[in-house]
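One protein chain is absent from this view; the other protein chains keep their places.
Up next, chain A:
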Amino acid sequence: MAVTIAPAARAAGAEKDKDPAVIRSLIFVRDRGIFVLWALLLIAFSIWASPYFASVDNAILIANAAAITAIFAAGVAVGIIGGALDLSIPGTAALAGCVCGWLITHGTPTWLSIVAALALGAVVGVINGLITLRGFNPIIVTIGTLSAMSGLAAVIVGGYTIPGLDSLTFMGTQRYLGVPAPVWIVAALFAAGTVFLTRTRDGIRMMAVGGNPEAVRRSGIHSNRYKVLGFVISGFCAALGGLVTTALVTEANPAASPGIIFNALTAVALAGVSLAGGRGSLPRVLVGALILGTISNALTLKGIQPYWATAVTGVLLLGSLALEKWVSTTVSRRLVLSAHASTHTGTR
């Protein structure tokens, strides 16, 4: 159905606007395809790795294994959606863990140390954002803050790790209702993030800025503050991920592992979040992280070397790119067809 300029009388009695079934199903594949893919993987692995794979305990294991990746992936995704790839995440994570550990060992209450570390993550985001606003490339800026933050973390802990942070186990290995704490944290983070991005004015504007800052500016909105907001959220997620990592091993480590960013980026790319910004959804990112966890879990159950999981993930990623390409070309072809079928009236 293309643009139709109808006489006012006809437009007034308009029937419900609906896209044709084909376009709707293509949009469905684009937006929900990753859920289908995950479901297929689950079914396949249930048969292949039966009976160990399809059990509640194993599901919890997968969720827990995917939790860290999911938290960092949320940070990377929000950054990209808001228009900037934030590479400083591993540095912020290391710094948050070390600051929290340092505070705890120096007698600060645990809750206060956690709040301080999270706030620090947001502050790193503000710094990234403000520097980027001055016209510097965000990738370079965040590489700079990555080094600066991990260096700072090492300075704070004197180059060693801080062991024995047992007061953090409540957000590490502790279980609630049988489910490990990191899984609860991921659930809360993604629920809040999804609501923010899709239901609130600031979230929607942030996505719009990621997609087309100039269009937003011309709508009379100060687009700059939304650019900074993206960095703030990704900094917060980075700090949260760093804290959970620290809590799991009860040890703060100043080494910023670049592997964090690659895992997160894989999950994000699998979820179809375009690096161009402005599009993507957190539930898909979560499933992306879960798919990574699912694959390595199933291969481990079957006693297959873990590097095969990496290879399979890479193939999946390329496959999902191909699918997305196919969907978008098909949609534009359909649109050309329907444009030709359009009618117009009411021209003077």
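Basically, a contact is a pair of C-beta atoms (placed from the backbone, for glycine too) under 8 Å apart; a residue touches a chain by one contact, two chains touch by 3 or more; residues count from 1.
In this text, contacts and distances are computed from a predicted model.
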Inset, instruction - Among "Succinate dehydrogenase (Membrane anchor subunit)", "ATP-binding cassette domain-containing protein", "Signal recognition particle receptor subunit beta" or "Branched-chain amino acid ABC transporter permease", go ahead and choose the protein name stored in UniProt for the chain not displayed. - result: "ATP-binding cassette domain-containing protein"
Inset, instruction - Using the touch definition up top, pick the residue from A:L37, A:L165 or A:M207 that touches the left-out chain. - result: A:M207
Legend entry - Residue among A:V29, A:V115 or A:V331 touching the omitted chain: A:V331
Legend entry - On chain A, residues whose C-beta touches the chain left out of the figure: 1-8, 11-12, 14, 17-19, 23, 27, 199-202, 204-205, 207-208, 211-212, 214-216, 218-221, 274, 278-279, 331, 335-336, 338-340, 342, 344-348
